[in-house]
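For this view, one protein chain was removed and the others were kept in their places.
Chain IDs A, B and C follow the sequence of writing; residue 1 opens each chain.
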Amino acid sequence: MKAFKTLKEKYANELTLACIFIAVFIILGILAPDKFLTAYNLGSMMSQMPELGLLSLGMMAAILTGGMNLSICYIASLSGIFAAYVLSSDFAATNVGAGIAAAIGVAMLAAVITGLINGGVIAYIGVAAMLVTLGTMTLFQGIATNITQGGAISGFPEEFMALGGGNVLGIPVPMLIYIGAIIAAYLLLERSAWGSRVYMTGCNETAARFSGVNTKATVLKVYIFSSVMAAIGGLIMISRYNSARVDYGSSYLMMSISAVVLGGTSIMGGHGSVIGTVIAVGIIQIVTTGLNVLGINRYLIDIIIGAILIGVLAIRFLSKKLSDRNLVKARTVKADVQSNTI
Amino acid sequence: ACTGSPDAGGASASASAETQAPAADTSGADKTADEAGDSNYKIAVVPKLIGIPYFTQTGDGAKAAGDELGVEVIYTGPSKADAAEQVKMIEDLIAQGVDAIAVAPNDPAAVVPALEKAKNAGIVCLDWDAPVDNETLIDASIHQIEDKEFAEHSIDMLVEAMGDSGDYAILTGSLSAPNQNLWIDYAKTYAAEKYPNLNLVTDPIPTEEKQQEAYSKTLDLVKAYPDLKGIVGYATVCPLGAAQAIREKGLQDQIAVVGTAVKEDAQEFIEDGSLDIAFLWNTQDLGALTVKVAKYLLDGNELSSDMTIDGFPDISVDGNVVYLGPPEDYTKDTYK
Amino acid sequence: MIKSLVKKREFTIFMIVVVIAVVIAISNSVFLRADNIIDVLKSNSVIGIMALGMLPVLISGGIDVSVSSTIALCAVISGKLLTVSGANLFAVLVVSVAVGAAVGLANGLIISKLKISPIVATLGTMSIVLGAVLYWTNGEWITNLPEDFKNFGTTTVAGIPIQVIIFAALIAITALVLKYTLVGRGVYAIGGSASSAVRVGYNVNKIQTLIYVFTGMTVGLAAVVHTSIVQQVDPNTFTGLEMDVIACVVIGGASTMGGSGSVTGTVLGVLLMAIMKNGLILARIPTYWQDIVVGLIIVVAVSIDVLNRNREQEKLVRVDVEE
């Protein structure tokens, strides 16, 4: 019981989100059982979510350090484009397996390099993350546009489509990859030593440094992590759209930031949980799909998402205020009792 | 494999035109069968994005045709010209259980997997405004016009406005807009061989699909290339922004501006001479034709070169491609 | 005198602006021609005005990403007023500024009363407001604005476009407010330490709200200025504008953590972005390289700025050592 209570306190935010998620899910299910609750739709939602999900995880890591990664969408498309070049090459056409492996390798390499650029300038030169990634956003977009001349790269081996379109035991492959990424993110950020350094650095960089934490390396790794998540998202995208182009997923930037903060990550850094972000992504997904399926006007959907964002945080604030007040009340009463007994 | 079960995927992947076609019309057939009596189909028309005049007008056309034919037209698309968003909308439309999907793809390849899902769900698939690069998948492809022809037309118009020699520049909506890139390529080659004295001063200038950008980029252009004699714009905002800059600088007589623009928006600039010639197909008709062809297919008919769609006397059909017809040119006379 | 100038935080960015300007001028003398400079100032007056509005927000440690949606709303409303009711310029200006202020007020109240972090709050209002605008207008352009308004748009005073004059006026006002008023200093105080600001007796909630109202008002103003330049209203044209605006202010030395930032810096930031855009074409840089160049310049510029500041900190004398 007690354990449960502390658990409840510790994960209050995640629980609230989970309740919202379930509530929304039920409502949509009631409104459109024949459309929303179909196996097809659930499947398609599961294959849609990973893109935003992975970018949000990458964004979250950056925000945890009190930073931001505005270049994340173009990291995704840039790594996707590099992978696409390999995939559309004769080499990949002739020996598929090696081709796909090489493509994934190239995408990861691109991720590490972009991560090193962002993280290097942020951690070792000390420029505000917002500024750096604002610059690299344009830079990466420019590179992607330049090498593709704005065109699309397509003609991948059929087998690669499985990454974005395949199923295993009825679960879409992208979802499986996403779940893997979630677990990895959780272990790295919330269970590993690096993770706790990330959180502490995010709260107070000076104190962390004064505690002998290599804050530079810590932050550098964060941006590599961020890039890798983006690159995985990029790979899923090019597989789902069987082509690669500079502007794929460009509309995910603001959405991923929204998801992260909706998930309870503090924009000042140092606070936030992977699971919170994941649930938030889920909420955004089912709301958009659900309303699409109901044939609601696209703009109304934007309005609703915005309202949810503010609404949830308002609830979060008010409930905290309330619980604090109750806590104080309880305390006072107890204290009085004691003073009487003395 | 791109779909639920591998074998199905294999089938759709290795499907030749023959195996595909029956699949298409049987699906059409069941539809007519089980919905005999009330033939009110759900036809989804998906533009590249919603909320810009061009696609609002095609939408109006589509909905009007829907009312005329008594079918339900769902006109919805992403709020940004982003392939990822568009694919999601298509997938959600499949979930919504529509009978036909007509998509103006942001990327010719990106929508293919989604459309394959649609196909397997027995939905009739069309493309419009820009082609999807997978003929076997597409039951009908509505082209406003043959791209090459259109691109060449744009150069002819430019020459008509500026003469067949001198410097010219190209404005485009964005460097990654497929059909604009296509037109630009055709146009460049055509200009190079037909009008050797035309000189393209620089790569196409992107304008973020914004008139403001087209305006200030043009201001820079005319200063960077003092001998500039002509500007051709390939997104509906470009000629307007350019014309505005030209008007402001009072260069109507030195620099000719032509390009694609919506009739109503072009009017004021054409009337004061800052925009010489605008050209575009009739946007309403494009939307209407798309819906009518969709209905035509849903009723179980086959495309054929001698088919007729009422209201569209001069359409031409070639394979599964339906051409709307020649573009309309807007000049001073248009608004007389 | 010179020394104190060099010490100033904005000096590095100033030098960078100068260097880039020189480079462009060498590659194409047109850059320095009066008409070009005026064109640049005119087409960037909108971003400039919004940047000045964004400045206090960033100084106070906040951020406002909803400006791009708000300006769309204000522009559409002024456009409709102009065409439908044919209202006169002044009335339109007042309404537009009022609408902007209203959105700002909403932001301010959500942030100060509900203690929702600024980026979240404004992300929310951003999608709500834009959604509403597009739902209402369906993205339809508003064209055929009344002649007298178009004339206003092309008005010049002593050869200087009216838009540039408005921008200049706002620069002066913002600078004065931030330096010489209690509220202005409060903005810096809150950015430095909100809790301390409470303890010295500032009404932090009120000031925070005021800040966002101010931003909203500048956006309302920017909306009219924009319309007067483009002479047409396209509700979709503003997407992504918030990033350009924020970029100018932070490149101008405002910290996204709050506490620092200046009008001078912001104006320099606006200029840097402006002359880059302008120079890219004048210097005949191929379009497929332009984004790369811009991105590199931003990263390099801000890095140099920071490296210089770090060097200053190192040199700082902490103890007067006995020699």
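The rule is simple: a contact is a pair of C-beta atoms (placed from the backbone, for glycine too) under 8 Å apart; a residue touches a chain by one contact, two chains touch by 3 or more.
The rule is simple: contacts and distances are computed from a predicted model.
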item: UniProt protein name of the chain not shown, from "PTS EIIA type-4 domain-containing protein", "FAD-dependent oxidoreductase", "Putative sugar ABC transporter, ATP binding protein" or "Sarcosine oxidase subunit alpha family protein"; value: "Putative sugar ABC transporter, ATP binding protein"
item: Contacts of the hidden chain among displayed chains; value: A, C
item: Residue touching the undisplayed chain, where the options are C:Pro146, C:Gly192 or C:Gly240; value: C:Gly192
item: Omitted-chain contact residue, chosen from C:Phe14, C:Phe167 or C:Tyr202; value: C:Tyr202
item: For chain A, residues in touch with the removed chain; value: 187, 191-197, 199-200, 203-204, 206-214, 270-271, 323-324, 327-328, 331-332, 335, 339
item: Contacts of chain C with the absent chain, listed as residue ranges; value: 179-183, 185, 188-189, 191-193, 195-203, 259-260, 315-323
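Following the convention adopted for this analysis, only the chains that are shown with their structure count from here on.
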item: Rounded Å distance, chain A centre to chain B centre (Cα mean); value: 34
item: Chain A and chain C, separation of their C-alpha mean positions in angstrom; value: 29
item: Multi-partner residues of chain C (at least 2 other chains); value: 134, 288
item: Multi-partner residues of chain B (at least 2 other chains); value: 50-51, 79-80, 175
item: Touching residues on chain B, where the partner in the complex is chain C; value: 50-53, 56, 79-80, 175, 202-206, 208-212, 215-217, 219-221, 223-224, 237, 240-241, 244, 248, 264-265, 268
item: Interface residues, chain A side, partner chain B - complex; value: 34-36, 38, 40-41, 43-44, 47-48, 51, 145, 148-152, 154, 158, 161-162, 164-167, 237, 240-243, 245-252, 288-289, 292-293, 295, 297-299, 302
item: Complex contacts: residues of chain B adjacent to chain A; value: 1-5, 9, 13, 50-51, 74, 76-85, 87-89, 91-97, 107-113, 117, 121, 133, 174-178, 181
